[in-house]
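Missing here is one protein chain; the remaining ones are kept as they sit in the complex.
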């Protein structure tokens, strides 16, 4: 249940080690690592600038994390999101969910990423040969997030 | 597209680094790490012995990997599974799937784990206070694997 | 009332934050957008395509009918693109 918003890179192996340390009730950890790509919509990306809303970012990530823990029996969770200038290949985000069983870990990690994509206040500006360009939100991200609320309705 | 069956532990951070190295078409990597729990069915587990079928194990993991790559547009995949004696908290398995987009990475990683659980020839014997006990296969694992074939049928 | 702007809404408005005292009849987020955008120049441009502007009041996502009060922190920004 840790949330971190930072300029610096993170060490996935060390974070996993810390997450699971001493908790032998954990049977599986699902992780997602987002990386900067060098192409988007046919354009070459030299780098990207990640702007965010300090204060709200942490609050919103905590809300998403709390909702994941309400929905699934999780032993541990972790969300790290970087901001600032990032080059292709660099790590942007890490989401991890640890549970006794793998289905809960997988679903919670996927849920966290889907909601982070549509609710956490980050904005990407890509450096392309034609200049800086704000990334458009993708409708597929809204679709991905909405399937979790459908699941909830179906379960009621 | 690497498969490894080994006695030794593995370094998740180093494996992720190697998987994504130099491939800037990767936008996301989904990973799953399975760990030995210290309790199962109300019994304390002192350690577990993982038996496997050398030769068939690699072949079966390659089949699962190839099927994942056929179903989703993946840039890279990795499956590492340990055998031998493992104590609570130790890593058992790592599955990773890298793709341009997160949905493909998540689904492929989940698919690999669900199929590994029902098809890869590994057997766990747990050391409990009452002696060694072979772990029973769980019907929920069959259910988890079968939902992927339902998806395939629905898509036809 | 503290107003914050992010990403291209910030670039169009030409400022990243400002302190404002809207008239008493501005009681909702929607009315605030009308009033802020009505000041002309970059502000008008920032709010010209209202469907593309998202709002948070005191760090929580809200809709245009959400009420506002003098001590609030109100932020305007495009749909988020993190992750």
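Should a chain be cited, it is by its letter among A, B and C, assigned in written order, with residues numbered from 1 in that chain.
Here is the rule we go by: contacts are C-beta pairs under 8 Å (C-beta built on N, C-alpha and C of every residue); 3 or more make two chains touch, one makes a residue touch a chain.
If you're wondering where the values come from, they're calculated on a predicted model, not measured in any experiment.
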item	value
Neighbouring shown chains of the undisplayed chain, as defined at the top	B
Per the touch definition above, residue among B:68, B:97 or B:120 touching the missing chain	B:120
Residues of subunit B in contact with the chain not shown	34, 50-53, 55-56, 59-60, 81, 92-93, 113, 116-125, 134-137
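Keep this in mind: only the chains that are shown with their structure count from here on.
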item	value
Chain centre separation in whole Å, for subunit C relative to subunit B (CA means)	48
Distance between the centres, which are taken as Cα means, of subunit C and subunit A, whole angstrom	26
Centroid spacing, where centroids are CA-atom means, of subunit A and subunit B in whole angstrom	22
For subunit A, residues contacting two or more additional chains	34, 113
In subunit C, residues with contacts to at least two other chains	83
